[in-house]
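Sharing a structure, written as structure tokens. Questions coming.
Every protein chain except one is present and positioned as in the full complex.
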Amino acid sequence: MPEAREAILSAVRTALKRSKGQGIPQPPALDLSFIDTPVADRIAFFRAAIEKLGGTVSEVPGIAEARGRAVELIGARSTVCSSAAIVADCGFAPPAGDLREACASADCGITSADYALADTGSLVLFSSATEPRMVSLLPPCHIAIVPESVLLTSLEELFVREAMPAERSSAMVIITGPSRSADIEMILVRGVHGPGEVHVIFVAGH
Amino acid sequence: MPDAYKQQIKDTVGDPRLQIAIYNNTGRLVENRKSVVSTEALPGYQGLRDQGHAIKKHTLDHLDHYLELAEKNITARGGKVVYARDSAEACEWIAQLAEKRGVKLLVKSKSMTTEEIELNHALEKRGVEAVETDLGEYILQLNDEKPYHIIAPALHKTRFDVADIFERKLGGAREVVPEKQTQIARRVLREKFLAAGIGVTGANFVVADSGAVVVVENEGNARITSSAPKIHIAVAGLEKLIPRAQDLAVFLKLLARSATGQPLSVYTSFLSPPKRSNEQDGPEEFYLLFLDNGRTRLLADEGKRESLYCIRCGACLNHCPVYRKIGGHSYPWVYSGPIGAIITPQFMGLAKDPWLPYASSLCGACAEVCPVKIDIPKHLLTLRHEVTEMRTREGQNRLEKLAFRLWSYAMRHPRLYESLGKLAAGAAPNPANEAWIKKLPSLLHRGPVAAWLSERDLPPSPAKSFREQWRERQERRHNA
Partner (left out) sequence: MARRVSIFVTCVIDQMFPQVGLAMADVLERAGCEIDFREAQTCCGQPAFNTGYRDEARQVAKHFAAVFNDAETIVVPSGSCAAMIGHHFAELFDTGESPFHGRVFEFSQFLTDVLGVEDFGARCDAVATYHDSCHSLRELKIKSGPRKLLAQVRGLELREMDAVEECCGFGGTFSVKFANVSGAMARTKIDAIIKTGADTLISADSSCLMQMRGALSRAGSSVRTMHLAEVLASR
């Protein structure tokens, strides 16, 4: 609707008494400062935040232990895995057939994360060649194996590191705990459309 | 004020079950918010509000620039920006796209903007099934109701209401436990998600420097809506723009805290589709539909422009003592509560619901909690002024206008004011009770005195006014 575009832009300019192509001042300055805390503290903050939401955190010394912890969490359930390096290192393989089918039918989705945020207990995942959107989304349980080195302090630090998330990926998702709803009588229910279980395994030295 | 709303308000106020549901549920949201914006929980909260306000002001004051910037960046990544002047244009465009792509099923995540344009009904008429996927919205769609609240659409429904609706519309065994009800919805909707050809979301923010939309939610339905179907359409009001991705460090902190009392919502999706060539999943086509529908009209009004800063958190509803009595369905449009009372007349024109700005006790609780510091009471007062001007022009308020003119005259003439005061005091026998009003001429059975007495008693009139007693007091002192 090209005529709508012109009409709206022209109405906006008239409303603002601006002319086409007129320059603008700098947007307000932002304070993106954050307090850099030691890794041990970050993990403690992350744990406190995600446990409050019903998620869990494990800290493991290496890849073998990460695999062990994941296997323990999975139990007898079926899985679908991303092909992120650390997930592959743990010996989990991505599905051979249709990805969406695999995600829709699996009990547990296993991914890594590009970042984690200590303040809020969040995982940050960029959709990529190795990390599809659906693995952390369709299965009822999400297990994330995350290198300790990507655990940041806060949203501020994330946006300092990633000022232009769109340059990396068509989708950056910040996941903060299990899927939930309180739409019926404000009663908290987990696992509405996304995973009702979220487990994070931080791998030291990675 | 139309009788339908009068009746709706009367029914809501008179329904004890509904009153408890509204008051308790909004009360929960009030308490949740309080715990995360306290000085201990978030020392910089007031500073964040100032920043949020300043960023929105900057963006709206230069909106043409940011619209074009967003469009440029979205287009560069293979997305497409579409503009719609009103609801009809927006719905028509979406329906045509569905027809062109042969799509018969469309999934939607919760979006006030698509409620505003009544997209579902428009699509239904064109043979396209549009399914709401947010749990609360889904319940309401099954029952053909509009949302009761900006962020808690089914706030007025009990689990028993939900059981009735599911039983009637979906069949199967009656289920009254919310957890099980949720699982029923999950199963039904999962199939819809995977079969749908188009996913429609709203946008909490449109990020100009990135050409991205940000969708914030708790359930995961917006993620699936924007990831599973081949086509993603985001519908956003023009005012949803922010300049930079980094601005989200401010707005994300404000939004979830103000809305539900969470430090961050469960899912924040920062989306710049279509999917890149190396990505394994995600939509192949992306459209951002910018909706005007009255917004440019409001934009032109510098005094009230900040009404467009709203980030739809719903905090003003939860804190509004009037909303908490009359509920969401007593407001004439999808936007209810204090923010609805100021934007409805500005989007739709004053003439449509001139009573709306009066549905407030001007207590100011809304402005106190607004995360972007919109001075809602100030705009309510301005709108009331505009309404009286309009009604005076059209001769619709002759009696009220006359009353205020006479009142104003009396208040400028202290002697007259005093005599009238005495007259009024004389007309109100002591002690005040319901009996005396019945003795008055029938004219007074209507009007403000009767309205007051319909709910409350009046205090007894004093024998002497302050000024009379003051004169006596000074005289006594003088003589002493």
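Structural remarks
Residue numbering begins at 1 within each chain, and the chains themselves are lettered A and B in the order written.
Quick note on the criterion: contacts are C-beta pairs under 8 Å (C-beta built on N, C-alpha and C of every residue); 3 or more make two chains touch, one makes a residue touch a chain.
Keep in mind that what you see is a predicted model, and the values were worked out from it rather than measured.
The shown chains contacted by the absent chain are B, with contact judged over the whole complex.
Checked against the hidden chain, the listed residues B:Arg17, B:Arg168 or B:Arg467 yield one contact partner: B:Arg467. Here the missing chain is touched by one residue of B:Leu135, B:Ala163, B:Val235 or B:Val322, and it is B:Val322. Chain B meets the missing chain through residues 9-10, 13, 19, 23, 321-322, 325-326, 357-365, 367-368, 381, 383-389, 400-401, 404-405, 407-408, 410-412, 414, 417, 421, 424-425, 448, 451-452, 454-459, 461-462, 464-470, 473.
One rule holds in what follows: only the chains that are shown with their structure count from here on.
Centre-to-centre spacing of chain A and chain B amounts to 30 Å, using the average Cα coordinate of each chain. Across the complex, chain A is touched by residues 21, 24-25, 28-29, 47, 51, 54-55, 58-59, 61-65, 67-68, 73, 77, 82-85, 89, 93, 133-136, 139, 152-154, 157-159, 162, 178-179, 181-182, 185-186, 189-190, 193-194, 207, 209-212, 218-221, 223-224, 226-228, 238, 243-250, 252-253, 260, 262-276, 278-282, 290, 292, 296-297, 299-300 of chain B. Those residues of chain A that touch chain B in the shared complex are 1, 4-5, 7-9, 11-16, 18, 20, 22, 24-25, 27-28, 30-32, 49, 53, 99-100, 104, 119-120, 122, 127-129, 132-134, 137-138, 155-156, 158-160, 162-167, 169-187, 189, 191-195.
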